[in-house]
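Shown here is a partial selection of chains from the complex, left in place.
Labels A and B are assigned to the chains in the order they are written; within every chain, residues are numbered from 1.
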Amino acid sequence: MNVSIVGATGYGGLELIRFLANHPHLQIESLHTSSQFGRSIHEENPHLMHMKDKLEAIDPEKIAKKSDIVFLATPSGVSSQLISQFSDLDLKVIDLSGDLRLQTPGEYERWYKKEAAPQSILEKAIYGLAEWNAEEIRQSTIIANPGCYPTATLLGLAPLFTEGWATGSDVIIDAKSGVSGAGKSPSVVTHYSEMNENFKIYKVNQHQHIPEIEQQLGRWSKNTQPISFNTHLVPMTRGIMATMYVKLNRQTSTAELRDLYETIYDKHPFVRIQPLDHFPSTKQVYGSNFCDIGVAYDERTGRATIVSVIDNLVKGAAGQAIQNANLLMGIEETTGLWNTPLYP
Amino acid sequence: MNVSIVGATGYGGLELIRFLANHPHLQIESLHTSSQFGRSIHEENPHLMHMKDKLEAIDPEKIAKKSDIVFLATPSGVSSQLISQFSDLDLKVIDLSGDLRLQTPGEYERWYKKEAAPQSILEKAIYGLAEWNAEEIRQSTIIANPGCYPTATLLGLAPLFTEGWATGSDVIIDAKSGVSGAGKSPSVVTHYSEMNENFKIYKVNQHQHIPEIEQQLGRWSKNTQPISFNTHLVPMTRGIMATMYVKLNRQTSTAELRDLYETIYDKHPFVRIQPLDHFPSTKQVYGSNFCDIGVAYDERTGRATIVSVIDNLVKGAAGQAIQNANLLMGIEETTGLWNTPLYP
């Protein structure tokens, strides 16, 4: 099966290329960008020097003729505009941006400060949280690939919300990300001398992933209240950790809590529940599609501490997108993604 | 006035040396360690190659003869044993370890898993949170210098607790530290290849700074409930950020909240309240004694977000210790500490 990538030169696009280059069933047919076309992919990406592929302009009809799936790895505000051109063609679309994730155009416009995609498209788009929506994903033609923070957060909170252990209120998510999450464009914030040996908080209480998380929590539990959610930049390239503090509606123990998680994720190879009293570090999933989760119950406060880590560019972007493509195509979801984390 | 440093070769001791070398009124009289004595301080610390001082054994009587103040910059479990030898001598003691901070021996033993200092000493020790206990510090002879996390946390929470804005319950503190907080001894956790490009959580719900924070909050507000407090290691050497989520007992706005902080810290030069809607990064206090604080009120959740940063080795250790020494000696508290942060 053939796939095309729109936005091939961003970090999400490059990561798709890295995995697809070794995928046994999905073949890269073409790479597209809004600039640079005509040049070879390796010219500004010397790590790809062995690849000969040329960059092409974005032409939906041409893409649809040759490809079965198109990945849109474009910044927010782009696929909302492009999507209509793709949706009428016989082509499955996996959108890595935030443009198709919020079902209500108003919510998108409030948090993204940009024009939303058409309502009709938003209604068709399936939220591609692969471990939880696999059935719907398999039937869909448009996938809204989840954000990096929501992936780490939701995989961590799902057992508590789907099983009714969380009260729904009193959910605090303190999230930290490597700098690649800020993308490839140079800026003062991501200038090496500014970011190195530094730890920053950003978008305090205003991150656009807040409504995405609340939307999914609301599907799982009607009692869901607004969450506290903050994001930080860590002086490292890859990795997300979400440290979550959740009021439970019952007394429990760390062991019992861990059992819940292990049972629920038993059939999901990419989610690895840590041994009792062990907590994951971001590097143990580096470059891989794993989401590692550790849990504790704090008797002093009645809160659960849930720690969830992913590689923001893999499980938080390109990896989950390929996992969704596997589901769409009816093949084993780990295909082409079962690589060992890079360590150390 | 003369000072001695016990534990001169640890990171806290070395940082004391850095500041005291330029202090106009406090003169380093002698440097002490439990090993290495007879050697020059610069032998294993080449950044001090221009210093000729020799390391000496720990002899309280000899120290008391020559010095007015002794700094104990030793690991936890050491000054609790040494302190009695010092306390009868005419000598002021500033202890940088955690040994004298908890007033109840049982609490110390529960969280530190070590034998506590004598009750009589604990009763005399004043908690050296300089911005809040200056009067008592000036009168005291034994100072328990606050921990790095408690300093960032308490300076951030004080206005809410002393002014009665916090409910006392629902306080979540998510703290992050540079690796120098783990000290100078090599270990697997702090091995470069393990820690670099990694973000780790540790001592989940079990950090020994929890009772220290709760003890001080309890002094400020009787309604104080157990806090949720977790600590992380950031791949950088210096810096602490505490991100705090606090339920308020009133509706307010970010501007009003900021005004509270600015008013309260108006006379305290080391605490710099950020402009409206600005939040501090750890690097902006690098190598300095500043504590920078940014605040926000989140109307969606009714929680305040308080962000407090310090350099863990300065305001979180040696800097605050010298600030306390200045207070003890009756000199201006900024003396020898008014240096500009190293940036970038």
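Here, a contact is a pair of C-beta atoms (placed from the backbone, for glycine too) under 8 Å apart; a residue touches a chain by one contact, two chains touch by 3 or more.
This one's a predicted model, so the numbers in the text were calculated from it and none came from an experiment.
For this complex of identical protein chains, the structure file gives a whole-complex count of 4 copies, while the figure shows 2.
The rule is short, and it goes like this: only the chains that are shown with their structure count from here on.
Centroid to centroid, with C-alpha atoms defining each point, chain A and chain B lie 38 Å apart. Every residue of chain B that touches chain A in the complex is listed here, in rising order: 170, 172, 174, 176, 178, 193-194, 196-202, 204-205, 225-228, 230, 232, 234-239, 241, 243, 245, 279, 281-283, 286, 294, 296, 298, 300-301, 303, 305, 307, 309, 344.
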